[in-house]
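All protein chains but one are shown in place.
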Amino acid sequence: MSFITDALILGIIQAAPLVLAAVGFTLIFYLNGFINVAYSETITVGAYFAIVFNSMLRLNFYLAIIPSALLSGVISVVTYLVVFRPAFRRGVESTEMIILSVGLSFFLRYSLRLIFGSDLYSLDIVSPTSVRIFGVGITNIQLTALVLVAVISVALYLFIYRTNYGEMMRGLANNEVLAMVSGINPVRVSVLIWFIAGVAGGLAGLFYGVFSFVSTLLGWKLILIVIMVTIVGGIGQVRGALIASIGAGIITAAVTLLTKPLYGEVILLLTFIGVLRLKKSRR
Amino acid sequence: MVQFLSGYVMYTFSSIVVYIALATLLHLQFGVTGIVNFGVVGFFGLGMYAFGVFLIQYHIPYIIAMLLATVLTGVVALGLGRVILQLDSQSILVATLAIATVVEDLATSEKWLTKGVIGLGTVPFPFDLGPYSQVAYFLLALVLTILIVIYAYRVESSPYGRLLLSIRDNEPLAQSLGKSTSRQKLFFFAITSALMGLFGTLHASNVHFLVPRMVSPGVTFTVWIALILGGRKKVLGGLIGTLATIGLFDFVIETFVPIPASAQSQLMPVIKLWIYGLALMLVLMYRPSGILGEKKL
Partner (left out) sequence: MAEKKIHIKNVAKSFGGRTVVNIADLTLGTHGIEGLIGPNGAGKTTLMNLITHRLKMDHGQVVYYPNGEELDITSRSMDEIARLGIVKTNQIIQDFESLSITDSLLLSLSTTKYEQFYRIFSEGRLRDETKEQIAAYLDYFRFTDPNGHALSAGEKKLLDIIRCLALKPKFLLMDEPTAGLPEDQTIKVMDLMKRKTKEEGMSILIVEHDLDLIWNVSELVYFMAEGEILIQGTPEEIRKDRTVAVKYMGVSYV
């Protein structure tokens, strides 16, 4: 019994940052129709901004969250305006766009390496207080992460399905020409979406950085599972991303408790392939 | 002269030649057949490590270990291909990338098998010719790579090559003409991936000491940038691209540009991949067909 609760709770906690990343990622995927591997660096950059504000500028961790998240959003918008939008306009197709995003990912990651080096950084937090839920210790940081995830997920869901901007985004994603004809400004809506996705990614990176440590590989190590979780959950589906992330978190936690993380990877990969094939045959 | 033949330069040439082979095999997979294999290092590394494990941990004779490792890689590719090749390109990209990650993590965590980050060694040259072993090895690798390039050249002007091109261009149309595209694609994928494993075994004999870092995504990425830069649809695309990237950095710059040694080992690998990332973006945006390609992709 305790194994199951351990796995469940640990899984949900670990899934919290993943949900943030997946939700941001799925928005871009839905809007632009390609896998943006460089999103991994949006995640990493969030953690590094937190380092700058928290460890270097001595800002309180919780206060550091705000500028870090916002700046991550800005970086995300910059990648869109400087790289992806011009690439679209030059007619780069979706398979090539992914390869291009891999190039951007390497470029950004090694830029961070040049700036920050290969050292590991830690975020400066006052000794975390702990709470025990069902026998599992959860720190107040982890609780903050969970709360933020819940708030942001709900907010995004409402945004996409209940607001004008959300409707415009969906219109744009479905048919750009039609959307433009209806008066939707594609650049403005896109910039907003990329900003939101960037904020979500930056927050994810920030929390991952707190849960362990910060290195230039932080986002890169995650991007694969973010992609898989997004595809499994359904492109553009906030709920799907949520469920798939939690599922992935629980599977990983359960496997890690039993054996080694390597098998967890293999299981996730097999699940990913399995779900894709199922979706294909049902069509 | 003996120093040159046995020294670092010959070692670098040998590595370059192996990368040319990988890039050409990727050209066959992606440029000709349209398979987006982002797990190049997975098959390369599997062959490399399997060979090392068979040779060192299980004392299997050299040639047999090589063959076993190659066959193993082919079998894994066959199994993987069976489940993923029917999916869309994006999914194939993600799945192959995931497999490569699994291979790297396998190499790192299964210490009882691969010695993990401590390293697996020592893998000797295929033959012992004293100081001339390195240059003899280089010639061996060169001959094998040339064979791969010749094969690629001949395949593309053969009925089989035409079939592969038709699969890349319009698979459903090829199927409607009676071509068993699934089977052909799978088989070709398995064979070319097995060959990537073969060059992995070769590479093991060059580096002599295997560490997981050698099977990191950077390898796949380097092969891809080489192919895209050189021209994905051209037989010599991989060759030109490899010379323009690895040839430039690992040989020309390293040998002729005066950089202090500390910077060399710390900074150069970072700058290299940084530039590769930039180059890949620029090529895909402004000249997607690569150096050798025609103006329009």
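The letters A and B name the chains in turn, as written, and every chain counts its residues from 1.
Everything that follows uses one rule, which is that a residue touches a chain if its C-beta (ideal position, glycine included) is under 8 Å from a C-beta of that chain, and two chains touch if they have at least 3 such contacts.
All of these numbers come straight from a predicted model, not from anything done at the bench.
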Partner chains on view for the chain not depicted: B
Candidates B:M66, B:V123 or B:L163 - the one touching the absent chain: B:L163
Selected from B:T181, B:N206, B:T220 or B:T242 as touching the chain missing from the view: B:T181
For chain B, residues in touch with the removed chain: 151, 154-155, 157-160, 162-163, 165-166, 168-170, 172-182, 184, 187-188, 191
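By definition in this document, only the chains that are shown with their structure count from here on.
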Interchain centroid distance [CA atoms averaged], chain A/chain B, Å: 31
Chain B to chain A touching residues, read off their complex: 36, 38, 83-84, 86-87, 89-91, 93-95, 97-99, 101-102, 105-106, 109-110, 217, 221, 224-225, 228, 270-271, 273-274, 276-281, 284-286, 288
List of chain A residues in touch with chain B within their complex: 34-35, 83, 86-87, 90, 92, 94-96, 98-100, 102-111, 113-114, 220, 224, 227-228, 231, 260-262, 265-266, 269, 272-273, 276-277, 280
